[in-house]
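Shown here: the complex without one of its protein chains, the others still in place.
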Amino acid sequence: MGRPLLQRSPMPGLGLSMGITLTMLSIVVLLPIGALLLRGASFGLGNMWEVVNRPRVWSALFLSFRLSLLAAVFNLVFGVLLAWVLVRYRFPGRRILDAAVDLPFALPTAVAGIALTALYAPNGAFGSLAREVGVKIAYTQWGILIALIFVGLPFVARTVQPVIEEIEREVEEASATLGASRFYTLRHVILPMLAPAALTGFALALARAVGEYGSVIFIAGNIPLLTEIAPLLIVIQLEEFNYDGAAAIGIAMLLISFAMLLAINLIQIWSRRRIGHV
Amino acid sequence: MQIEIDEISKQFGMTAALHPVSLTIPSGALVALLGPSGSGKTTLLRILGGLEFPTSGRVLFDGQDATGLTVQERRAGFVFQSYALFRHMTVFENIAYGLKARPRATRPPKAEIARRVGKLLDLIQLPEIGARYPTQLSGGQRQRVALARALAIEPRMLLLDEPFGALDAKVRKELRQGLRDIHDETGLTTVFVTHDQDEAMELADLVVVMSGSSTGGRIEQIGKPADIRARPASAFVRDFISA
């Protein structure tokens, strides 16, 4: 702990770069978040609990978290598969497939929202198919799930891809010379090597989905207790000028986000300990 | 087990890696494939292990055609140059891997696996390190763990690719003797690849000197170390062993 706060360095631009960094960080991020926490503090823990501890709020938080978890699990499996196919196999159209993975990052959420709704509405291309087998997708929890899968799709694939690229061929060959079938090698050698990156991607997809708004509200139907997501509750409170209520729910969501951020960091520390790198 | 290499050649796309070569390795011998880089010695070793398929020619184990056998079916204990230990497994799990990977019918019970791993750890003279991860080992220890892991499957032969390549000079000398001891104890037909003529001459019963060319690697001379020293078959061999 004897380390000085700042090591002396001949490099120029310390004052300027530090000044810009801290000033902008404060104005854009820290002060606004501070304002939220301050509002919560002046509103009081008890009052905040009263706001959150209502069936409608619990139901929305629980719905957001549960569907986000389901979507992230789907993306965990599909993302690892995608990463494997994109890194290991050569086939026509691979580059296009690779670029398509990023589309959910690039496409504005509101656009994704209305496009998914158009597809899965009862008269849409997929919605009418589903209706024939008696399933309603848009304006139900299925619709929310599909929207959340869409926005979280790239995370696992993109964190796992570089790890697959770095697997030494000799490790897989060693497994084969020891008599292991290809499936056994995938299950016991490859997957454990991918696990830390895949879990990081999973947590990122989960965090994104819990806070997602734009792509969900169009397809959700927004029926209280059934298809109302947590971020929408904040918007509703704000429209009623109930800033304290909005702050209470906002802080609850912030806590969930921080818990997940912590989880991501713990996963990375754990994997660094175990295999000596991330 | 006796290994016969019958007119094996290998091409990678347009490049020739091995000119057709033939070689008989007597059962129980300790053989060095010696040559500079590009002489096809590693390719030949990988063909023996089933990791590479020859463009033409046959491999025979005890007189039986083994060319079409898969890697898994060959049961060749293979030690890689980088050792290729499984980083996310302990030393114990690394050595036990080949036994655990067997189909249920032939898989030994847990206690038996533990006993065998213990015996192998004794054999490589590292009885205490079973619980460690590969990143916590020195280079020499890693090499010996890789060797124990290869021996765990009760291989029919032992194939080693530059087993001492990644080690410093002092550890190299120690481990040479270690390999000799393990070979003598197990009696396994053992083939190792090296570019270091001292290593080959000191350790092997039989040395295969290989050279590279645009038409692929070829065998220059096969013989006991003393014979090669006394009677190099070509200018290449004479230059290479005196280098």
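Chains here go by letter, A and B, matching the order in which they are written, and residues are numbered from 1 within each.
The working rule: a contact is a pair of C-beta atoms (placed from the backbone, for glycine too) under 8 Å apart; a residue touches a chain by one contact, two chains touch by 3 or more.
One rule holds for everything that comes next: contacts and distances are computed from a predicted model.
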Which protein name, taken from UniProt, belongs to the chain you can't see among "Sulfate ABC transporter permease subunit CysW", "Isoquinoline 1-oxidoreductase, beta subunit", "CbbX protein" or "Lactate utilization protein C"? "Sulfate ABC transporter permease subunit CysW"
Touch list for the missing chain, restricted to displayed chains, reads A, B
Options A:Val28, A:Leu45 or A:Leu266, residue touching the unrepresented chain: A:Val28
May I ask which residue of A:Val87, A:Val156 or A:Leu199 touches the chain that does not appear here? A:Val87
In terms of residues, what is the contact footprint of the unshown chain on chain A? 3-7, 9-14, 16-21, 24-25, 27-36, 38-39, 78, 81-82, 84-87, 89, 91, 93, 95, 97-116, 118-119, 124-126, 146, 149-150, 153, 158-159, 161-162, 165, 169, 172-173, 176-177, 182, 186, 204, 207, 210-214, 218, 231-232, 234-235, 238, 243, 246-247, 250, 253-254, 257-258, 260-261
It is residues of chain B that touch the chain not shown, namely 6-7, 9, 19-23, 50-58, 65, 67-68, 71, 218-219, 222
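In this section, only the chains that are shown with their structure count from here on.
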Give the list of chain A residues in touch with chain B in this complex. 168, 170-171, 173-181, 184, 188-189, 192-193, 274-276
Please output the residues of chain B touching chain A within their complex, sorted ascending. 49-51, 71-72, 74-78, 80-82, 84-89, 97-98, 101-102, 133, 135, 149-150, 152-153
